[in-house]
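A protein chain is absent from this complex, but the other protein chains hold their places.
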Amino acid sequence: MADEIFYWQALNRALDELMAVDEAIFILGEDVGLYGGSYRVTEGLYAKYGEWRVRDTPISEGSFTGLGVGAALMGMRPVVEIMTVNFALLALDAIINMAAKVPFMSGGAFPMGLTVRMPGGVAKQLAAQHSQRLEHTLMNVPGLRIVVPATPQDAYWQLKQAVLSDEPVIVLEHELLYFSKGQVDETLPPPPPHRALCRRQGRDLTIIAYSKMAALAEQAAEKLVAQGIDAEVIDLRSLSPIDWHTCAESVARTHRLLIVEEDCRFAGAGAEIAATLTERCFTQLEVAPLRLGGLDIPTPYNGRLEAQTIPQVEDIVAAAKQLFN
Amino acid sequence: MDRDQALAFLHDMTLARAFEERAAQEYMQGNIAGFLHLYPGEEAVAVGVLHACEASDYIVTTYREHVHALVRGVPAEEVMAELFGKSHGCSRGMGGSMHLFDAERRFMGGYAIVGETYPVAVGIGYGIVLKDLPEAVICFFGDGAVNQGTFHESLNMAALWKLPVLFVCENNQYQIGTEIHRHSAVPEVYKRASAYRIPAERVDGMDVLKVYEATQHALQQIRAGTGPQLIECVTYRFRGHSMADPGSYRPPVEVKAFQQVDPVEMALRELSLAYPSPEQIATAGPDCLLRLREYCLDQGHLHEESIKDLEQKVQAEVEAAVQFALECPEPTMDDAWDALLCNRNGEVLT
Partner (left out) sequence: MKHPITMPVLSDTMETGRLVRWLKKPGDSIKKGEVIAEVESDKALMELEAFQDGFLAGPLAQENSDIPVKTVIGWIAESREEALAEAPQPETKPAPEPSKATSEAAAPVPAAEEAQLKVESQTGPGALPPASQPATFQASSPVLQAALSARPTESGGMTPLARELVQELDIDPQTLAPGADGVIRARQVLAAALSAPAPDLRYSADYEIKRPSGLREKIAENMAATTATPMFQLTARVHLTKLHDLAKQRELSLTLLMARVSAVTVQKHPLVNAVWTPKGLAWRKQVDVAIAVDTPDGLISPVLRDVAGRPLEELAEDWRILKDKTQRRRLQPSDYEGAGFYLSNLGVFPRVLWFDAIVPLGASAILAVAAADKAGRCALTISCDHRVLAGADAARFMEDLSEAIEKAQVD
């Protein structure tokens, strides 16, 4: 039986195992070296692999991410850590204009083995500039892959797959998941990185969620049993591309769809999921899909208000019930 | 420095220290949450700079800005209430510790994305010139922030158009856990200004008087229309980067980490890069507050008893601020929507 480890430890293990065998892999970011990373993900790696492979950078997100692009172009596998997604806004030029475009613009001449990791989501009272979710922005960029691991096992698998991929991959890690625990079995063969995972099977309703919300959706599904609702919970694991097949197959069985996301509801991942699944499963729907998402408001510092701006387990339960008349 | 001046500095610095220590306490009791970046050790910078400004000057700061707000005259109650996320906080509970604002006092805000203060200040400077007023804008930033592209972009524009901006670097020698020699090729921040022909000076940030005088001098030049100036205040923070950071990466941890890699290479680096040793840090730059107290005593401005009185008075002030914050109501969701739509002027979408 595999041991239970923290989500951050799973990421750390993935990096360590890869770096031990592939010299093309190097890490860079603010405080990833001596300090070990703000969420401990790179702990111990500086001592083990040295400063050239674990580089503490100045606060220059645009340029050190761009550095990652340059290194990837000549065959390296840089793993950039942006301290939180909020600072990735300063690196969007490198991510969107360079990483996502150069392989294409060159007519397919270059690899882009760049991985950009970024913690994000609403944590605890970090206020408006530090509580953002950027999946909506990145999903709209062709040429990027976006993974959203919600468990230590997925974190381990998906980070490894990202680092070894020749495509640029964004790894969105939720700040409140780093200290969640789960089993990681290194011997299991990983599913394809974009494959959605059915966390709970059910007959009456499909709940699609990702990252921290997938865990909440699962809790809600357990509570729904008492209400006589048997919900299926699908954890997307990847936001680009999305495993439509798994989602559509589920909706075709349950005829009811609830999407839960922490990002703002307007023009977010949920909108894309609702639109595509309505297109694909239109004649299978018994009720209009429902999107439960974050409020379209910057995150207030005040703790009670903050909690009200994102879905909680009770909200998911109530929303699910709305789909039954 | 005359007596009144010295006593005013001493009051503000004593208040600043007491306020921050109390904030740390309240954080631990769960009354304050999120990121809390404290200022002990660096008080001489905010106090020296802001005392040299006019009320009509604009202030743009970072997330480590409680003391700047206090010195600027934002009531301690309102600052504490904001840290508590309450509705009478200076940002109505929406911003919290990192985002203090006070439009009336031209306190243009605490910005938490490193490198944001420059362009904002440059924009205000541009407006001042357009309005043709004898005002200036003070732009605070840390040593880590100078490697953000906006630093160079903004300094260039400010110099190019001779904007009335005073750039103040609070060089506490650390960017969270990264010591300045490891994040900057040129660790003397003031030297960078010369690339844009901006007059710059490095001062002892532990000496409030020196900071004050340097600021006065720079502002005189700025008001004379000669364009931007830069002051680098060398200082040190006594606590971790934020409450979440024990600060343990400093010497003890550095040493441990270094022991784990090639000792020869590390020894060489240590020699060439001059990390502060634990002993150096223990004695590094005597506490700016103690220094000022000694000065006041030396000059005969104060007796030991009056320092005790001052401390008591300041403690009472901080206590009142905490009481106010505790009793203050929580903001509502409606308050949040009002804040978001504050500039919609009641427009109803149809």
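Labels A and B are assigned to the chains in the order they are written; within every chain, residues are numbered from 1.
Criterion: a contact is a pair of C-beta atoms (placed from the backbone, for glycine too) under 8 Å apart; a residue touches a chain by one contact, two chains touch by 3 or more.
This structure is a prediction, so every number in the text was calculated from the model and none was measured.
Q: Indicate each shown chain that the hidden chain touches within the full complex.
A: A
Q: Among A:Val225, A:Ala275 or A:Ala318, which residue is in touch with the absent chain?
A: Residue touching the chain left out of view: A:Ala318.
Q: Of the residues A:Leu67, A:Leu89 or A:Leu285, which one touches the chain left out of the display?
A: Reading the full complex, the residue touching the unseen chain is A:Leu285.
Q: Could I get the residues of chain A that touch the absent chain, sorted low to high?
A: Counting over the whole complex, chain A touches the hidden chain at residues 255, 265, 282-288, 290-296, 308-312, 314-315, 318-319, 322, 325.
The rule we apply is simple: only the chains that are shown with their structure count from here on.
Q: Which whole number of Å gives the spacing of the CA centres of chain A and chain B?
A: Using C-alpha averages as centres, the distance is 35 Å.
Q: Report the residues of chain B in contact with chain A in the complex, numbered from low to high.
A: Within the complex, chain B touches chain A at residues 33-35, 82, 85-86, 91, 93-99, 111-115, 144-145, 147-149, 175-178, 182-184, 249, 253-254, 257, 260-262, 330-333, 336-337, 339-340.
Q: For a test of understanding, state which residues of chain A touch chain B in their complex under the given definition.
A: Checking each residue of chain A against chain B gives 30-31, 34-35, 38, 46-48, 50-51, 56-63, 86-87, 89-90, 124-130, 297-298, 300-305, 308-309.
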